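Below is one structure, written out as structure tokens, with a few remarks after it.
Only one protein chain is missing from this complex, and each of the others stays in its spot.
== chain A ==
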Amino acid sequence: MAGEAQNPLKERMTIHGELDADSFVPWIRRHAAKLGVTQAITHHSPDRIEIDLSGAPELIDMLEVGCLLGPIDVWVETIDRRPVGNAGG
């Protein structure tokens, strides 16, 4: 739909797990770029990564499914997603 393209979903994705590998952040950026999802990583620690995302809902879905596997040296336990409002950010 044209409406979707003009108003892509804005979401914050929170990844929990054993993420203490330098490989993951660049991996997420690459995967998002391949999907055409805009991303900004707002927090990165060994057990949590937070990313603000903007893109078509099915593409953000695919980013989530891809991140569940991730690179071999990372173990993703859970992924939470919530919409980001215009005001609250």
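Simple rule for what comes next: a contact is a pair of C-beta atoms (placed from the backbone, for glycine too) under 8 Å apart; a residue touches a chain by one contact, two chains touch by 3 or more; residues count from 1.
Here, contacts and distances are computed from a predicted model.
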Hidden subunit of the complex - UniProt protein name among "Sugar ABC transporter permease YjfF", "Carbon monoxide dehydrogenase, small subunit", "Aromatic ring-hydroxylating dioxygenase subunit alpha" or "UbiD family decarboxylase": "Aromatic ring-hydroxylating dioxygenase subunit alpha"
Option touching the unshown chain, where A:Ile41, A:Met62 or A:Val84 are the choices: A:Met62
Message: Using the document's contact rule, name the residues of chain A that touch the chain not shown here.
response: 31, 34-35, 58, 61-62, 65-66, 68-72, 75-76
